[in-house]
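One protein chain is absent from this view; the other protein chains keep their places.
Right after this comes chain A.
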């Protein structure tokens, strides 16, 4: 539980942090696309009897760079690129899972998240890569913001937009991979979007929206993990339902004021 809690806190910080940049770019579907590719990484890890998280990080990072390359050459729209990679990742997963003798309990925990399966090595990798993600965003914050708001003007101001966009998709890939243990592959996209959209209802600036989204994600993860532990509920589903509940409350509060 302690390991899941610490990993959950790290994810509650980095998932909405990255999610804010994806949502304003209308590119949030990349989280779902990469999560389907992450499933292939888990299957490869189980097939090779190696640590699935490491394989997943490598596979999703490679896929994210490929997605960005295809999107940035403008010959295929970003939406179409994601529409190709999402079923592609799922198809590869299905084939690989059939080779590992179908769905077992371990694979099931990756799909929907579990608080009992976070190994010590998973925790250290999550904390290490999570902190790296956090500091990368802080370091490149203004450039990420400029490239998200106005790509052309960012280029004219001398920013290497291609490099910044690649950083964003790689950080997304890392976040998706790290989140699958606690939140689950099928639900991580929700944690990168729902607290962000909720924060945007209240934020009077982009930074304020980020702070709100972090607050909402941390609340959902902390309360969700306690509920999952004491009520024996699946962690990912509980956290996502709580995030939706917070969104509903904020939307109601906004409407009534």
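A few remarks follow.
We take it that contacts are C-beta pairs under 8 Å (C-beta built on N, C-alpha and C of every residue); 3 or more make two chains touch, one makes a residue touch a chain; residues count from 1.
The rule we apply is simple: contacts and distances are computed from a predicted model.
Among the names given as "Metallophosphatase", "NADH-quinone oxidoreductase subunit H", "ABC transporter domain-containing protein" or "Hydantoinase/oxoprolinase", UniProt records the absent chain under the name "ABC transporter domain-containing protein". If you put the hidden chain back, the residue from A:149, A:163 or A:253 that touches it is A:149. From the set A:99, A:119, A:138 or A:207, the residue in touch with the chain omitted from the display is A:207, counting the whole complex.
In the full complex, chain A touches the omitted chain through residues 23-26, 142, 145-146, 148-158, 200, 203-209.
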